[in-house]
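Read the structure below first, then the notes.
Just one protein chain is left out here, and the rest sit where they should.
Chain IDs A, B and C follow the sequence of writing; residue 1 opens each chain.
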Amino acid sequence: MDKVIRKEDLIQDPQPFADQWRYCIGTGRLGLALRKEYLDALEQVQKDIGFRYIRGHGLFHEDIGIYQEYEWQGETKVLYNFHLIDQIFDSFLRMDLKPFIELGFMPHQIASGEQTIFWWKGNVTPPKDYQKWNELVRHTIQHFIERYGIEEVLTWPIEVWNEPNLVNFWEHADQKEYFKLYRETVWTIKSIHPDLQVGGPAICGGTDYWMKDFLDFCEQEGLPVDFLSRHAYSSEPPERIPFAVYQNLSPSDSLLNDFKSGREYLKDSAFPDVPVHITEFNTSYNPTNPLHDTAYNAAYLGRVISQGGDYADSFSYWTFSDVFEELGVPTSLFHGGFGLMAYHGIKKPTYFLYEFFAKLTGDTLYRDDEIHIVKRKDNSIALVAWNCVSEKEDVPPVEVTLELPVTDGFYFIKKSTVNEEVGNAWNAWRMMGRPRFPSAEQVTTLKGIAVPGITISQEQTSKGTLTVSFEMKKNEVTLVEIELVREETQPYDGLDDEKLISYRN
Amino acid sequence: MDKVIRKEDLIQDPQPFADQWRYCIGTGRLGLALRKEYLDALEQVQKDIGFRYIRGHGLFHEDIGIYQEYEWQGETKVLYNFHLIDQIFDSFLRMDLKPFIELGFMPHQIASGEQTIFWWKGNVTPPKDYQKWNELVRHTIQHFIERYGIEEVLTWPIEVWNEPNLVNFWEHADQKEYFKLYRETVWTIKSIHPDLQVGGPAICGGTDYWMKDFLDFCEQEGLPVDFLSRHAYSSEPPERIPFAVYQNLSPSDSLLNDFKSGREYLKDSAFPDVPVHITEFNTSYNPTNPLHDTAYNAAYLGRVISQGGDYADSFSYWTFSDVFEELGVPTSLFHGGFGLMAYHGIKKPTYFLYEFFAKLTGDTLYRDDEIHIVKRKDNSIALVAWNCVSEKEDVPPVEVTLELPVTDGFYFIKKSTVNEEVGNAWNAWRMMGRPRFPSAEQVTTLKGIAVPGITISQEQTSKGTLTVSFEMKKNEVTLVEIELVREETQPYDGLDDEKLISYRN
Amino acid sequence: MDKVIRKEDLIQDPQPFADQWRYCIGTGRLGLALRKEYLDALEQVQKDIGFRYIRGHGLFHEDIGIYQEYEWQGETKVLYNFHLIDQIFDSFLRMDLKPFIELGFMPHQIASGEQTIFWWKGNVTPPKDYQKWNELVRHTIQHFIERYGIEEVLTWPIEVWNEPNLVNFWEHADQKEYFKLYRETVWTIKSIHPDLQVGGPAICGGTDYWMKDFLDFCEQEGLPVDFLSRHAYSSEPPERIPFAVYQNLSPSDSLLNDFKSGREYLKDSAFPDVPVHITEFNTSYNPTNPLHDTAYNAAYLGRVISQGGDYADSFSYWTFSDVFEELGVPTSLFHGGFGLMAYHGIKKPTYFLYEFFAKLTGDTLYRDDEIHIVKRKDNSIALVAWNCVSEKEDVPPVEVTLELPVTDGFYFIKKSTVNEEVGNAWNAWRMMGRPRFPSAEQVTTLKGIAVPGITISQEQTSKGTLTVSFEMKKNEVTLVEIELVREETQPYDGLDDEKLISYRN
Partner (left out) sequence: MDKVIRKEDLIQDPQPFADQWRYCIGTGRLGLALRKEYLDALEQVQKDIGFRYIRGHGLFHEDIGIYQEYEWQGETKVLYNFHLIDQIFDSFLRMDLKPFIELGFMPHQIASGEQTIFWWKGNVTPPKDYQKWNELVRHTIQHFIERYGIEEVLTWPIEVWNEPNLVNFWEHADQKEYFKLYRETVWTIKSIHPDLQVGGPAICGGTDYWMKDFLDFCEQEGLPVDFLSRHAYSSEPPERIPFAVYQNLSPSDSLLNDFKSGREYLKDSAFPDVPVHITEFNTSYNPTNPLHDTAYNAAYLGRVISQGGDYADSFSYWTFSDVFEELGVPTSLFHGGFGLMAYHGIKKPTYFLYEFFAKLTGDTLYRDDEIHIVKRKDNSIALVAWNCVSEKEDVPPVEVTLELPVTDGFYFIKKSTVNEEVGNAWNAWRMMGRPRFPSAEQVTTLKGIAVPGITISQEQTSKGTLTVSFEMKKNEVTLVEIELVREETQPYDGLDDEKLISYRN
């Protein structure tokens, strides 16, 4: 079904397209941020997309080792060891990324139980002694303030724990215990500086009423709440095979509905104005779902990136890179990881969705569920379109026609595209025989393929209207950039391409 | 007209495809080799193509300043100043490039006349005192030996002067004087070490009999000749406009015929076995002919790269980069320069011709005037095809079909293409309005466009035959690489793309 | 003679030490800014010192080639070619350096005469047609505005010509003609934007009355003057040898007196408040005076860096690097060049003088003619001291003792020193036999030597006073940094160096 967007369809009073979509990005556990491959990937992401915050698990995990109890002269003492976390946060800040702090999991020396999560065994039980937990939080935040300055740390949101409403992430998903943890933590932090930003409950979907319960609890106990946070995934129950899962997805509405839920709960609470952060979202919540590697994943999320900012103050894609090891060391180059970027710096289609949206810096001229058009400061026009198709069959491409009211002249039009074939490393990898551990040459080939296809053209206006048409193939995501051709002031005297063998003007 | 290459067309006893085509590359005057943009470009060229020698004018020019006469206590003395040439040769060698030395032009302090060439005023008159010239040559070569070692310098060909058969390059194109210069020079060098390699006469076309005269002269005078050198261009007289020229080209045969001429003259001479070096070649000899920037230039030269090695021991494309200033500072991003690479590291179609040929490392399975196929050591097959079309009209693409006798299985086929639209920065630049001095954003766009278009596929053999087909558009140059798909030893248990939304196996 | 600085000698109300000394730095002709070695050197300089502006000759010279007249269809036209200057200014701005523009010299196509200066033949004659000059200026400034934005270009001072009071730099040192040039130029620029900053007369010493004449002329003609500029050198007439000169120096007062002269002339003029820029200064004005390479040069200039800002709004060291070719290609690694940095990135003593002063970011606690002490924001104390000795004999070191009123505790004291032996590459080069064209190994040795000697110590206060003593050898320049030792909050339980073999607490 073809689409025509006419002049009269455009927004009369265009408003800036805010970029909540790049407020924050998710990462594998913080300990991975010491790796070269991780850092190289993140640097590339920042160059191409430019997120502002980064959030991941494992701040208090043993591989970073902040909490170290020891005995000395008959006394139990604690050494707070910031050696590695300093390196990690230094790296983030050097790349213009601020930490979106998630407090967790529990250092085993102060854990009340043995339950752990993930290959790397993050302990998910409450503290056996809240005073020790509070001291840990206090020393940690104070250290950050000493190292980075209070002005800086005041801009870092601090989220208490991760998905306490899941039994895997918080022993028994014990709400009462979580609320206690929140109370202890928020007072500890506010005692350092009242403007430090603390929030929760960082829940995953399924038991959304936790948000209401949380707000009610904080109201009753007079606790500060600086933001409300939750997660959103749209995948259904998995079918498991040895190193992967398959899942269906709910429509992308379901993600937007989850985004909306925060403000709905807040509206009727004692905290109507605090921001809502979707501190994780993706299609599937499983890091071995091959869907993450596909063009479908990108096309599916187009609408979410375009519209999510209507409902939430941030929504953080989980995660930027496949350097991520919750279920063990990934067993293949492509393995269904969350990453925008696969190993070896190979960009997935969803990476390009983000990279394309990063070009939409301006006022929204038009948008619907398949396209988002902006006018930029320099009067150029840019749009991202996506064509999400769930059917397995080949479908005919959609023809998009756009009429733009512009200054008369010639326009340079640059179209950058990824779809199931173009710019699609996963597809190429399948054709190569899915090499688990590709050779250097294979990596080079895949990186060469993992770039958007670019086509350019020049179009002339007719009576103040520029008509631009393009086709959208199945699961294609496209960026179109339209710029007035500016004749150089100094003409090229005598120029005549007709005089070149084989060429015409 | 479509082309079919059948199994029986293949060479039964394939021989290695030697790479005389990348033995040497031309450069703008050596003084430019101090520039960052030049060095960055050369580094990229070496990474992608890997030439072995580099040759350019201006060794003895004042901007390098080797020869410096001065007065001291009533005496005229000479300081030989190797400060800059050391930097330049150090840079070359660091990039695995050896100097192909061209002795010239004349330091003005020992020149007999005032005639100069180029914007930078290279003096083209004989020495006023051959002893001073000989001293200059001796000190220079000796310095190179001290700095780089005799083993190294013995591998550097030393060519006496440049195009002495043109009045622009050698006063009056005085043959007798040139022969004197050769005699003086060759004895000077041989007195340092008898195995240093000296040659000439480095002529441009038009008066090819100079080669015979030169060989006869050397025979008569008993002079050593270690190689014979000449240049080859196929362009006809220019039509000039302010900052460019237009020219017709003779067919590419004419270049190959020029390449052949050296061995023909040698055959009947006293030096039948010395190598022939085509120390410069290109389509047009003019650095402002826009043809150099086009896909036509690349497609035209395909045959020359493929076959030139049959006739000459090297043939050196003039030049690797548009950082080249014979006619003054270039007046625009694209300006018809010789370079494989335009300014700002933007690759031209002919760059990709070379980059593609650099993948043909193996035995020649087949070649004709439009295609060259090799089998590589790892049994993969690679070919470069070109479709040079001089007509201005659009012409239908040529369908190429190839039948290859191979091990049965699935094959991964990667096609990399440049043509008049794809991978063609010059074309994009025209559509942009030919910005003379492009902004950083425009440069980024052009570099993004200046990459080959890549398409991949997987094909299955049928009874030991793999059939590969592809289309060649007008002035297209294409690299096809064909590799057996190797199934990973460890199967992906349970894998079934059919279970992915929207995908099929 | 030893020096003691007591508490009561310190300034009671310390004021910020402004950094006019790093407002601007000089460079060899702009065309050199395309070289890799130049750019690498400048990047290092900016990292270590951080100048804000850069000024050099040759904006309109043929090696940049902005002005290109040509004929087309019987008409003379001009192409303004900004290809190279864009590259150059892009590089500067990328390194946080703004151009301090010097308009000159004269493109030969519009020069009225043949007189040139320097090896590279800058034409120093008036325009033969002021309209063409004005067009050149207009197109150039307008191009900068288009490329870099008007906000940016408004911050670039524009100086009309260079040293017109010298016959070498301006034909006949014709004052009347210069004033005409100024009038034409200033009106051309102000017609583009009235807030563009234009100034002159950029004179060298000797005929300082030009400043008065210039101000009077501008007043009479009603011309804008946005700044007054002049140069300052303290060397006396040279004794010449083939590739060097020897000169005596006037005392450093003479430089400061030159700095002062601008405000004195302004005071009584119609432009009492415009800034004074010393757009060049150094000891010797000759780029082959070995003094530039010595520790003496650094020690001599200590006072000037410390006090120059009292008298001028900027004073620009001429120049940052020995990549500088006014008298031809330098004939040796060390050759008396102006540069803070010799070839190959080797730092001279004066480089360290600047690097040391770059640490004096704070309020001046004390200064005299041999020392400058500041207190920094973090309460640390830093000082630079210098001990300039003109005698050839060895002299005993000066003992400096400093009493500082500080918080009680232990202090970490770091002393960084260069003198005639320490951190002195020129001295090492002499011992090596003055290799003209050093090998890579020799360069590595010299770079290893060209670092300040560092000594550290820990001192304890006594009753609120910290006493710091150090020796100053002949021609030594020293940076001392003094910081309170902060005990880590977490003690190292059980630590006892006494238990280490060979060590004590």
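Note that contacts are C-beta pairs under 8 Å (C-beta built on N, C-alpha and C of every residue); 3 or more make two chains touch, one makes a residue touch a chain.
All values reported here derive from a predicted model rather than from experimental measurement.
In terms of the touch definition stated at the top, the absent chain reaches A, B, C within the entire complex.
When the omitted chain is restored, the residue from B:77, B:128 or B:176 that touches it is B:77.
From the options C:377, C:463 or C:486, the residue with contact to the unseen chain in the full assembly is C:486. Only one of the listed residues, C:76, C:248, C:361 or C:401, touches the absent chain: C:248. Residues of chain C that touch the chain left out of view are 239, 241-244, 246, 248-249, 290-291, 294, 296, 332, 389-392, 410, 412, 414, 421, 427-428, 430-436, 445, 448-449, 451, 453-458, 474-475, 485-488, 490, 492-504.
As for the chain not pictured, it touches chain B at residues 70, 72-73, 77, 79-80, 490, 493-494.
The missing chain lies against chain A, touching residues 34-37, 39, 62-65, 68, 70-72, 77, 79, 81-84, 86-87, 90, 119, 143, 147, 241-243, 328-333, 343, 436-437, 439-440.
In this section, only the chains that are shown with their structure count from here on.
Annotation: 47 Å between the Cα-based centres of chain A and chain B.
The distance from the centre of chain B to the centre of chain C, each centre being the mean of the chain's C-alpha atoms, comes to 44 Å.
Multi-chain contact residues of chain C (touching two or more other chains): 70, 72, 77, 79.
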